[in-house]
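Yeah, one chain of the complex is gone here, protein chain that is, but the others are all in their spots.
Now for chain A:
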Amino acid sequence: MCDQTFVAITFGPCDCCGKASPLMNIYIKSEATNYCSFCVEVMATQGLQAGESAASLKKESDSLKKKLEEERAKLSDIELSQVAEKIEVLAPLSIKTRRVLKGHGNKVLCMDWCKDKRRLVSSSQDGKVIVWDAFTLNKEHGVTLPCTWVLACAYAPSGCAVACGGLDNKCSVFPLSLDKNENLNTKKKSVAMHTNYVSGCTFTSSDMQILTSSGDGTCALWDVESGQLLQSFHGHTADVLSLDLAPSETGNTFVSGGCDRKANVWDMRSGQNIQSFECHESDINCVKYYPSGDAFASASDDATCRFYDLRADREVAVYQKDSIIFGASTVDFSLSGRLLFAGYNDYTINAWDVLKGTRVSALFGHENRVSRVRVSPDGTALCSASWDNTLRIWS
């Protein structure tokens, strides 16, 4: 079973028998405990004697699923697009390519803005990670990783470091030095260790912790300084392709999406999966929170993007068109949350009206798949990364 093999390897005294051994992080009555594998087996067989059986558990899980569906349906009194009928229609956006960042030798897979609104970091298939100044097109730093396919990169909140990871199963943090001649590889710090590729990484509110998602089906929270695993998140039954941290400072949740077509919302402190949404018909490539933190959007290979409200606990909008048949690989909201920019495998970026559910504009320019779109921190520009080896700044 996937869950068993993806368990993070922590070592210590078992909460049940006290012996020091490799531990499994499990939940008993919603409390996280660590049991050694022997005690888990004992507990499983004890459950049998208490009158539970595989069949009764299955029956209970089916009835709970039905109850969940009914509860969610009860509150679905109106559609978001109906409520949004009274607001005025948006005029097509006057957004054009303002900059083209050339320099990568291969597909650009990921990018992230710095909080200073002008720098950005991008990573590509040839193992190169470049820090750019978007105003001047200057390349400020460059580092080559020993692996190919650097799938994830992130800028630290302070602007003093970048994190990246990919096929090397690790996420490494590079402090950025002011000395242009210094080789960043000398200061490299390997922080995260997964058992499969790292698909997404992000710093939390400080430079001290990073959150990663991986092809091994788990997400994990790491301490940058010590490289220690602080919390692991189990629940996905296939590769996790994307994650996003909730925007508010007090928020302690994040959302992840994966190949099991599920988008899960997690509590960072307990490791608990709070909510789960299974609406897509194919892999979820990207998830992103709405600016208020009460909703999130997802992009999937089934050519649709969907919008979910967390307090109503359901999907409230689907962004699709018959003419769009290629998968969506990335989404991001504009500053107010009214626009959703989605990058597709047919080389275009579509801007959707989040509330009305209609397409406002289509942005053309890239000559290959769009792998990532990100709105700048002050909302002035949109950056898109593509398999055509370039990044474009739209404004």
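Methods note: a contact is a pair of C-beta atoms (placed from the backbone, for glycine too) under 8 Å apart; a residue touches a chain by one contact, two chains touch by 3 or more; residues count from 1.
The rule we apply is simple: contacts and distances are computed from a predicted model.
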Chain not displayed: protein name in its UniProt record ("Guanine nucleotide-binding protein subunit gamma", "Presenilin", "Integrator complex subunit 9" or "DNA replication complex GINS protein SLD5"): "Guanine nucleotide-binding protein subunit gamma"
Contact with the hidden chain (one of A:60, A:182, A:281 or A:367): A:60
Chain not shown: contacting residue from A:95, A:208 or A:279: A:95
Contact partner of the left-out chain, one of A:33, A:144 or A:276: A:276
Residue of A:158, A:185, A:206 or A:380 touching the missing chain in the full complex: A:380
Residue of A:10, A:76, A:138 or A:205 touching the missing chain in the full complex: A:76
Touching residues on chain A - with respect to the absent chain: 1-5, 26-27, 29-30, 40-41, 43-45, 47-48, 52, 54, 57-58, 60-61, 64-65, 67-68, 71-72, 75-80, 83-84, 87, 90, 93-95, 98-99, 118, 125, 134-135, 148-149, 167, 196-197, 215, 235, 238-239, 259, 272-276, 283, 290-292, 294-295, 309, 311-314, 316, 334-339, 354-355, 375, 378-382, 393, 395
